[in-house]
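What you see is the complex with one protein chain gone and the rest in place.
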Amino acid sequence: MDAVTASLEVSGLAFAYPDGHQALFGVDFSIERGERVALLGPNGAGKTTLVLHLNGILTGGTGTVKVAGLPVGRAHMAEIRRKVGIVFQDPDDQLFMPTVREDVAFGPAAAGLKGAALEERVDLALEQVGMAEFKERPPHHLSFGQRRRVAVATVLAMEPEILVLDEPSSNLDPASRRELADILRSLDVTVLMVTHDLPYALELCPRALILSEGVIAADGGTGELLADEELMRAHRLELPFGFDPRSVPVPGARP
Amino acid sequence: MHVPDGFIDAPTSVATGAVAAAAVAVSLRGARRELDERTAPLAGLVAAFIFAVQMLNFPVAAGTSGHLLGGALAAILVGPYTGVLCVSVVLLMQGILFADGGLTALGVNITNMAVVTTVVAYALFRPLVKLLPRTRRSVTIASFVAALVSVPASALVFTLMYAVGGTTDVSIGKVAGAMVGVHLLIGIGEAAITALTVGAVIAVRPDLVYGARGLRQRLQLRVNGALVDAPAPDEARDGARTAPVAARTSRRALWISGLVTSLVLAGFVSFYASANPDGLEKVAADHGIDKKAEEHDYADSPLADYGVKDVDDARLSGGLAGVIGVGVTVAAGTGVFWAVRRRRSADDVSPVSTSV
């Protein structure tokens, strides 16, 4: 793998919280540009901790994270934050401005965009998630699914190199879940999707990583990993009742 | 204790305004070293929290109630500079939004409730933490003492300000007796709440307590089976930890003298208070403070939730009233700021070091 073309490269990442609880014990993986990868793992495996390292919110452990060849560190923090778009699990945490428009404009405006260019960027991002007509609405008046889509738009407006989604399908009804999947599939960016919704991972991501007890325990094709019953059991990953990964035709699988 | 417009004469208001502005300016410089990206919202939270606890009127003996000042809590949780800023912001917003404390009396209020409480509390807290054994309990005890003294100290400065620029001529003895007496009681409540809050925070999130930074253990990380020392980002910024020994002893002398001064001050305060049990103290207790307590009766529980709508009523807790004093504040303020500045001489070395 070439370090320059990889969208994301993590090596030897270890981290403990100030209270002494260690969450990551040396994580290594790398994601190529344009890949869609699922990061699977049980609760408490360190998934969210890992995500917070990707744009330098958590630092102070050992190991390196590189985004498009750029090491995450104080020197390039603004650049890194623009390149890594994180969609948090709870859209209410992500949407803090009084209107959808201002919320989507927040990131690009912080990066210095103004006037017509800013407006254009906002429109485009809302267009991408199909929320253009909600531009002037207050986010807290939208449905949960709509709010999550706006949350994705707030990140897309920054034109990220890699889109990181933390549990994108949680709390969504089946229709919203499918709409979000369609949106994600239509985007031309590298995607890292943190989830324990295994069918969703299979549907969207050709490749999967399993994070368990603070290390990457497996890395391979999503279908193959999900079919490996022993591996799944060892890492407390369970498929929904009656779901057989081998019987699912994977839509839009990449060659 | 919020001073309204017109209570203090113009020259004194201007003078305290200048003191407050200078203190805020110094704090802005100092706060840059205390705050990083993760602690900035903490400062906001502390401000909001102080806003809330100032509404939280707790019962003081015999049906009276008082409100907390929060300066000690701010200093301990986010550091003295940021603490001054937090309380100042609270006072500013109270003045603008809730008309609690006059806009022209902002200098008086900031000097009194932001600068004095924060500085006195931190000046007591740091040496105590250093002298006591390095445990969490010590931090809690030090918080208690710091908060306990900070409130009557603020009341005393209030009295001094009144002596200099009060627009009415109530005798200083009466004002001092009333203010300090009541605030000694409030100080006990403030101490209890501060100590328990700090104690609760340090038990769960020790990283959020600025005043206890020195107590943190160096973390060890297990990476692929091997134990590695975690880089310690805060070590560099705590000048006292890395300072040479000689500097440390002289600093300790400084702190001890500060401590003794504060204790003498506290002793004087209580003596004064008990020497004047009559006069305004009694009048205020019979009329003013009782009145205040009555107004809060509808709020059943002192921790009652006043939605923002009710705040305008709840904020009635403003105050006995105000006074201004310049000299002492300037001296105390600059003295402690000077000391604190010297202590943190080491510049912070880039604490973000993910790359190895």
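First chain written, first letter: the chains are A and B, and each begins at residue 1.
Going forward, a residue touches a chain if its C-beta (ideal position, glycine included) is under 8 Å from a C-beta of that chain, and two chains touch if they have at least 3 such contacts.
Operating definition for what follows: contacts and distances are computed from a predicted model.
Peer 1: Just by its UniProt name, which of "Branched-chain amino acid transport system ATP-binding protein", "Cobalt ECF transporter T component CbiQ", "NADH-quinone oxidoreductase subunit J" or "Ribonucleoside-diphosphate reductase subunit beta" is the chain not shown in this complex?
Peer 2: "Cobalt ECF transporter T component CbiQ"
Peer 1: Could you tell me which of the visible chains the hidden chain touches?
Peer 2: Its contacts among the visible chains are A, B.
Peer 1: Looking at the full complex, which residue from B:Q54, B:S88 or B:S154 touches the chain that isn't shown here?
Peer 2: B:S88
Peer 1: Among B:A15, B:V53 or B:A75, which one touches the chain that has been omitted from the display?
Peer 2: Reading the full complex, the residue touching the unseen chain is B:V53.
Peer 1: Which residue among B:G102, B:P127, B:P152 or B:G165 touches the omitted chain?
Peer 2: B:G102
Peer 1: Which is it among A:R36, A:H53, A:K66 or A:R82 that touches the chain not included here?
Peer 2: Answering carefully, the residue with contact to the hidden chain is A:R82.
Peer 1: Over the whole complex, note the residues of chain A touching the chain we left out.
Peer 2: Interface residues of chain A facing the absent chain: 52, 55, 57, 78, 81-82, 84-86, 88, 90, 92-98, 102, 105-107, 109-111, 114, 118, 138, 140, 154-155, 158.
Peer 1: In the full complex, which residues of chain B touch the absent chain?
Peer 2: Residues touching the hidden chain, for chain B, are 4-7, 10, 13, 24, 28, 31-32, 35, 37, 40-45, 47-49, 51-53, 56, 58-61, 85-86, 88-90, 92-93, 95-100, 102-104, 167-171, 174, 189, 192-193, 195-201, 204-205, 208, 279-280, 283-284, 287-288, 291-292, 295, 300-305, 307-309, 311-313, 315-321.
Just so it is clear, only the chains that are shown with their structure count from here on.
Peer 1: So the centre of each chain is just the mean of its C-alpha atoms; given that, what is the distance between chain A and chain B in Å?
Peer 2: So the centroids are 42 Å from each other.
Peer 1: Which of the residues in chain B end up touching chain A in this complex?
Peer 2: Listed in rising order, the residues are 204-207, 216-217, 219-224, 228, 230-231, 233, 350-356.
Peer 1: Okay, in this complex, where on chain A does chain B touch?
Peer 2: These residues of chain A touch chain B: 12, 14-20, 22, 25-26, 53, 56, 59-65, 71-74, 77, 215.
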